[in-house]
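Pasting a structure below so you can have a look.
With one protein chain withheld, the remaining protein chains of the complex are depicted in position.
For reference, chains read A, B, C and D in written order, and residue numbers begin at 1 within each chain.
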Amino acid sequence: MIPMVEIKLLKQVDLSKCTFIEGFPGAGLVGPMAISYIISKLSMEYIGYVDSELLPPLVSIHNDMPLPPVRLYYSKEHKIAALFAETSPNKEASIYHIADTIHKFIEENKFSMTISLSGIPVEKPDDSVVFGIVSVPKLSKVLDGADIKKIGEGVATGISACLIMRAAIEEESDINLLVQVNPEVIDPKYAEMAIEKINKILGIDIDVSELDKEAKEVEARIRDLLQKSKEAPHDIDSPQPQGPSMYA
Amino acid sequence: MIPMVEIKLLKQVDLSKCTFIEGFPGAGLVGPMAISYIISKLSMEYIGYVDSELLPPLVSIHNDMPLPPVRLYYSKEHKIAALFAETSPNKEASIYHIADTIHKFIEENKFSMTISLSGIPVEKPDDSVVFGIVSVPKLSKVLDGADIKKIGEGVATGISACLIMRAAIEEESDINLLVQVNPEVIDPKYAEMAIEKINKILGIDIDVSELDKEAKEVEARIRDLLQKSKEAPHDIDSPQPQGPSMYA
Amino acid sequence: MIPMVEIKLLKQVDLSKCTFIEGFPGAGLVGPMAISYIISKLSMEYIGYVDSELLPPLVSIHNDMPLPPVRLYYSKEHKIAALFAETSPNKEASIYHIADTIHKFIEENKFSMTISLSGIPVEKPDDSVVFGIVSVPKLSKVLDGADIKKIGEGVATGISACLIMRAAIEEESDINLLVQVNPEVIDPKYAEMAIEKINKILGIDIDVSELDKEAKEVEARIRDLLQKSKEAPHDIDSPQPQGPSMYA
Amino acid sequence: MIPMVEIKLLKQVDLSKCTFIEGFPGAGLVGPMAISYIISKLSMEYIGYVDSELLPPLVSIHNDMPLPPVRLYYSKEHKIAALFAETSPNKEASIYHIADTIHKFIEENKFSMTISLSGIPVEKPDDSVVFGIVSVPKLSKVLDGADIKKIGEGVATGISACLIMRAAIEEESDINLLVQVNPEVIDPKYAEMAIEKINKILGIDIDVSELDKEAKEVEARIRDLLQKSKEAPHDIDSPQPQGPSMYA
Partner (left out) sequence: MIPMVEIKLLKQVDLSKCTFIEGFPGAGLVGPMAISYIISKLSMEYIGYVDSELLPPLVSIHNDMPLPPVRLYYSKEHKIAALFAETSPNKEASIYHIADTIHKFIEENKFSMTISLSGIPVEKPDDSVVFGIVSVPKLSKVLDGADIKKIGEGVATGISACLIMRAAIEEESDINLLVQVNPEVIDPKYAEMAIEKINKILGIDIDVSELDKEAKEVEARIRDLLQKSKEAPHDIDSPQPQGPSMYA
């Protein structure tokens, strides 16, 4: 009863002591928008992808190239690997198994820390504050140093939540960054808030001034992917038109 | 066709001759509310959790820490281990397999007795009486001594029911405590009634005077977890926003 | 793809040459009501149960004891084993596998005959006649001797049907007794009619005069069990209140 | 992921060079009505059945005997084996696996030819013509000789279609006979048309003059079986009344 989920590397790189950043599509698309921008700004290299029967059969076309919808990027200089996800698993048990595979990948490659990015849907987002959860007490001072407000009591769901839970159990370092978002609106501000905190946590300096421009493109593709996810034959429907959309 | 269900221990402790207390979320949230309070009052230690693809992919954040939603706590002094569950399995066969795993854990660790806590939904609850079921006749006098009214004829369902059935078959000691509840209302009184009976059964003295205050917090988190369970992608839905709630 | 279904014996008894009586809940609850009464009148001993992930996770509380909902009882004196079922499997393939397991149990234990009890739902039941199906031609004279009207042409479904089909294939002895019932009404008369025919077939003398009284209790429990079956989380629903009912 | 499907023989017979005739319930019930009549007229012997978790848990009672709903009959004299099916599998993948099992059975027993019988639902059936499909070109002259109109272009579905496709791939002999039917009407004429063509193909002489009379009985039982198929617990329903119907 173990489904097919694998992180496949296109080249061998030394990921030990790197930071692993991930954020599957969720409220406000915080994770994908921020990670896409980070990849671009740090000129990260595409080094792998998630191969799984649990993901919708979607392909992303980017810079003329067809790409798996969940991809791993790497910056040797900044010692960061980022998982850019343009789609999400559709079933509960899929989340369990995909998170399990990612967590094992993080452990086997001896990453030093994981940072997950999500949105918290609220009616009136407060853009002056970013929230955080940490897997081990010693990371609390990292939150403090980056002016991130700790969530002391609450509930989380999804892949980021499963990852930080496993990290907590294994006493590994994991920070979940959470931006309040209006779920009706996709605003580059959300990604900006997340990236500014990553800058502080990692002591790097990703310039967010061009986020506004690039975010539109990312948003368009991800919205389209999520739309295709819905249209894709999920279960027992009759054959459906399949094919690409484009933003030429 | 055996799904993944495991009770994972974070540390080795000697559980032999301990009492095992459990109560998954059900009518009136009797089990989780009472067990949460007991854990707090007896300063029980977090020693393990249930890892299973059969549970919703939820994480509880408590005292700044991300935690699995079904956790095992331990008090060496009182020789009690308590399974605190903030979520429930969603399928019939899942209940079978989770109960089977818990029962094997109880047997392998040579617990001396199991106490399960549930609510009986009724329109007008009678708060002067707590009902009980026992796995073996010799426990009847324990019910009598604690002024618990025996259920002689009836029907039960869920994990507690499966556990006491297996205990009865193996002639192990198991008591199900049942509090009448108004399913529309969450009332700390329910947990209080259960704890008072546990005090009598185990000859301990858990002070219930602060239950009122603490219960509110527990209720909030569990309500939120159950809500997230409903919202979590159960089967074939399109990707959904995922992320934490908080009670900052 | 073989699901977990097992008949577990609590003690070793010699079942060879015994009669096996069964009747899962169906129209008019004929089987459970008659079998419950027979168990009581013949002071049969509880010797085993069906353990299966294919049955709803229900537990029956009877005489202060939690019991599996499908149980095997035994009378050494009368050389009868009776399977008392307070619930039914919910899926087609489950019926296949449960019937297969019961049939193998009957063969391995060298029972001499099987008698199944069911109701035929009709608008205006004729209570002057009981119908029968036999697995082998030589049993026709048994029907004649007991004044049971043979069903020459027809269709049957469920566990009893699967058992007699397998018995017919293996040339084993199996009689299905069928009482016409008004599916809207639970009437002890139905069970009485079945038991009177069992008396004649087996040459025993179960007094049916107290059936009226006992039947009410059985009916209440089984109705409640069936109700709980419906309420139990079948597939992908959100967590539900679980717990016992009672007839104190 | 291979489900349980087996053709079980009740006795060993030499089926090599026999003709295999089949026709599961479909539009107009052409297959079951014709095959039932052929079995009766040729005094064919019941020699086996399909045992499968993929079929509804139904039992047919015929001539006082409980019988599997999909049975194999044999006439040594005419060198014919006929699969009489009173029910159908309910799922797509079931059709794949049942057809696969039947095809392997035909190959392993070295049948010389397969003849399948189906109805084509049309608004105004033309009863002057029977259509045919053949698995290999050399059978075209058989169609011509029997005055059967070839279907040159079209689409077929179901077990017969899967069988002739596999026969075509393996260059084995298979003829699908197709009678136009009004799907609202069950008319013995349909079976008569099919049998007359079988007479010509096999050079035998089954007298169809009594078909009218016998067809009514067969129709009644199959209609009832199909009805029970619908009523049988398919998936996640609550326990349902189970039991026989009868045509006493």
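Note that a contact is a pair of C-beta atoms (placed from the backbone, for glycine too) under 8 Å apart; a residue touches a chain by one contact, two chains touch by 3 or more.
Just so it is clear, the model here is predicted, and its values are computed rather than measured.
Enquirer: Can you list the shown chains that the hidden chain touches?
Expert: Within the full complex, the chain left out of view touches A, D.
Enquirer: Going by the contact rule already stated, which one of A:Glu53, A:Glu123, A:Glu184 or A:Asp205 would touch the omitted chain in the full complex?
Expert: Final answer for the missing-chain contact: A:Glu53.
Enquirer: Which one, D:Ala81, D:Ile95, D:Val130 or D:Ile148, makes contact with the chain that was left out?
Expert: Final answer for the missing-chain contact: D:Ile95.
Enquirer: Among D:Ile7, D:Ala27 or D:Val59, which residue is in contact with the omitted chain in the full complex?
Expert: Checking each option in D:Ile7, D:Ala27 or D:Val59, the one touching the absent chain turns out to be D:Ala27.
Enquirer: May I ask which residue of A:Gln12, A:Asn63 or A:Ser128 touches the chain that does not appear here?
Expert: Residue touching the absent chain, from the options given: A:Asn63.
Enquirer: For subunit D, which residues reach the chain that was dropped from this view?
Expert: Interface with the chain not displayed, on the subunit D side: 1, 24-28, 87-93, 95-97, 99, 118-121, 131, 133-135, 137, 140, 149-162, 164-165, 167-169, 176, 178, 183, 226, 229-230, 234-235.
Enquirer: In the complete complex, the non-displayed chain touches which residues of subunit A?
Expert: So the residues of subunit A touching the missing chain come out as 1-4, 8, 10, 49, 53-54, 56-68, 86, 90, 217, 221, 224-225, 228, 231-248.
Following the convention adopted for this analysis, only the chains that are shown with their structure count from here on.
Enquirer: Taking all residue numbers used at the subunit A/subunit B interface, answer same if over half belong to both copies and different if under half do.
Expert: different
Enquirer: If I average the CA coordinates per chain, which chain comes out farthest from subunit B?
Expert: D
Enquirer: For subunit A and subunit D, let me know how many angstrom lie between their CA-based centres, rounded off.
Expert: Inter-chain centre distance comes to 56 Å.
Enquirer: For subunit A versus subunit B, what separation do you get between their C-alpha means, in angstrom?
Expert: Distance between chain centres: 34 Å.
Enquirer: In subunit C, which residues are in touch with two or more of the other chains?
Expert: Where subunit C meets two or more other chains at a single residue, that happens at 1, 90, 234-235.
Enquirer: What pattern do the touching chains form: line, ring, star, complete or other?
Expert: line
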